[in-house]
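This report concerns only the one structure given below.
Complex shown without one protein chain; remaining protein chains in place.
After this line comes chain A, so read on.
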Amino acid sequence: MTRARTAQFAGAGTRDDDTARAEGAVVLTDVVKRYGRGPGAVTALDGVSLTVAPGSFTCLLGASGCGKSTLLSLVAGLDDISGGRIDHVDQPVAMMFQESALFPWLTVQGNVEIALRVRGVGRAERRRRALELLETVRLTGFAHKRPHELSGGMRQRVALARALAQDASVLLMDEPFGALDAMTRDLLHDELERIWRERHLTVLFVTHNVREAVRLGDRVVLLSSRPGRVLNVYDVDLERPRRIDSAPVAALAAEITDALREEVGRHAN
């Protein structure tokens, strides 16, 4: 079933549109986001349309002020859209942030279990699922540690396990590896790619790191800044598993970087 969220004053889609929309796990149609009212209003997103295929890995790329994080919040339903519509095949969606935001009063296992607890999963089943997910992110043996006892990369893996515990087919990631060192990030790219394939997830991944986008994505969506619009969509037809330091990744990254620089340069005065 497709569920839609529509801005109150924007026209709702017709029935025919709905059939087309069902092909995407997430479909954005002319999404507009404005902050404030009147002449002082800021348009963060201006008519963004995007169809995210089920099981695909889509990277949203852009410089600061392109509204890529805003877009993700809108898809997650954390914020209201000002115009257009967003359709989901499956709701709710899971989400991960740059900060792991693990709860310090819970153990690693408790932090994963909380996602299940909210949904009313029983104690024994919660425990079983949490340990299984910790195994998936390779943190077996750390179940009873507190978050502060883990490194940044390990905390992000716990956050990933927590997001997976939501059992959503769509995973939204807002610069999840932005605060990590290069080596750890490289490692987590491999881990994320493995989990995405094993679990047939649909991933929408926000980053400002061009190589990261090319390393991970099936598609890289380049957004313009102030207001955010889709500038270009790159299909990444490179064989997996990829390496962030391989020549084809670097070549495509260079091409996208040039486009990004041109867009950023447009804002110079």
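We adopt the following convention: a contact is a pair of C-beta atoms (placed from the backbone, for glycine too) under 8 Å apart; a residue touches a chain by one contact, two chains touch by 3 or more; residues count from 1.
The rule is short, and it goes like this: contacts and distances are computed from a predicted model.
You can't see one chain of this complex, but its UniProt record names it "NitT/TauT family transport system permease protein", from the set "Cytochrome c-type biogenesis protein CcmF", "Alpha/beta fold hydrolase", "Lipoprotein" or "NitT/TauT family transport system permease protein". Touch with the chain omitted from the figure is made, among A:124, A:183 or A:268, by A:183. Only one residue from A:42, A:78, A:233 or A:251 touches the chain missing from this view: A:78.
Residue positions on chain A in contact with the hidden chain: 76, 78, 92, 94-95, 97, 99, 101, 103-105, 114-115, 117-119, 138, 146-149, 151, 153-154, 162, 166, 183-184, 187, 190-191, 194, 241, in rising order.
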